[in-house]
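In this view, the complex is presented without one of its protein chains, the others remaining in place.
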């Protein structure tokens, strides 16, 4: 499965890029996180505390145990601070 | 004691005037109401249901059993409908 | 604090902008505007608002002062019209400025609840059938229990 992975705010800063394409066989968001964590220290650091992160699949907020299904876009970011 | 008596909204309409001066020895608002009721039918009608009336002494909302004290102005009106 | 009891129309846009611009140290600005409803097919021709000059200003000042004592507010604005109003015209507005949104919202709701039944205004509606004084609503009196 080919995914667009997006990062925002300090997640983007820690990983060092706003967006990347990834070919993965991950079934859940958590599988994807484990795969990213294993890549490099900056990923391990960005994903070290999942309680401080939120995830969206195809622009809808979801949980880390959600299935990726036929997702095209997964985004990771800190809790939102709008308003 | 010389008082300005003011009437607003339908109280003003029933009594037929917005304001009058009155020389009275009434001690409480209720005494004053009884005195007014005794004057003419239009007063008796206007003051027939006190639950539908509000009273202010010197521009402060109060109760019908309040003492007039050294009041200079007493106003009678229906429940307010501002906003 | 600014309290204005006036016959003239007010400009919501200009008032809201001026109020907000005057309080850039406040994070939250809330406004409430009351409008004479202009309903299609409604027979309302006009509304006349009577008030008690002198007491009105005192009552509004008291309500606004109480709001400032209860919440952490930067400022309060109350404008209320009297006289003849046509459907669609704005009757009144309140604005609150506060460091935090909860204070700005609650204070504005408090102002409105008290303004409805503790400020000496009386509305009369004129329709094809004649004139009728608007009756106070039990719900408006009950709303005060919240505070």
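When the chains are written out, they are named A, B and C in that same order, and each has its own residue count from 1.
Here is the rule we use: a residue touches a chain if its C-beta (ideal position, glycine included) is under 8 Å from a C-beta of that chain, and two chains touch if they have at least 3 such contacts.
Quantities reported herein were computed from a predicted structural model and do not represent experimental measurements.
J.: What chains on display are touched by the one that is not shown?
T.: Within the full complex, the chain left out of view touches A, C.
J.: One chain is left out of this view; which of C:14, C:69 or C:128 touches it in the full complex?
T.: C:14
J.: Which one touches the absent chain: C:26, C:49, C:64 or C:136?
T.: C:26
J.: What residue numbers in chain A mark contact with the hidden partner chain?
T.: 6, 8-10, 12, 56, 59-61, 75, 77-83
J.: For chain C, which positions touch the chain that isn't shown here?
T.: Answer for chain C: residues 11-18, 20, 23-40, 87-88, 90, 99, 101, 104-105, 108-109, 112 touch the chain left out.
One rule holds for everything that comes next: only the chains that are shown with their structure count from here on.
J.: Work out the mean Cα position per chain and let me know which chain is farthest from chain C.
T.: For chain C, the chain whose C-alpha mean is farthest off is A.
J.: So the centre of each chain is just the mean of its C-alpha atoms; given that, what is the distance between chain B and chain C in Å?
T.: One centre to the other, that is 26 Å.
J.: In angstrom, rounded to a whole number, how far apart do the mean CA points of chain A and chain C lie?
T.: Centres of chain A and chain C (C-alpha means) sit 48 Å apart.
J.: Please list all residues of chain C that touch 2 or more other chains.
T.: Where chain C is concerned, no single residue meets two or more other chains.
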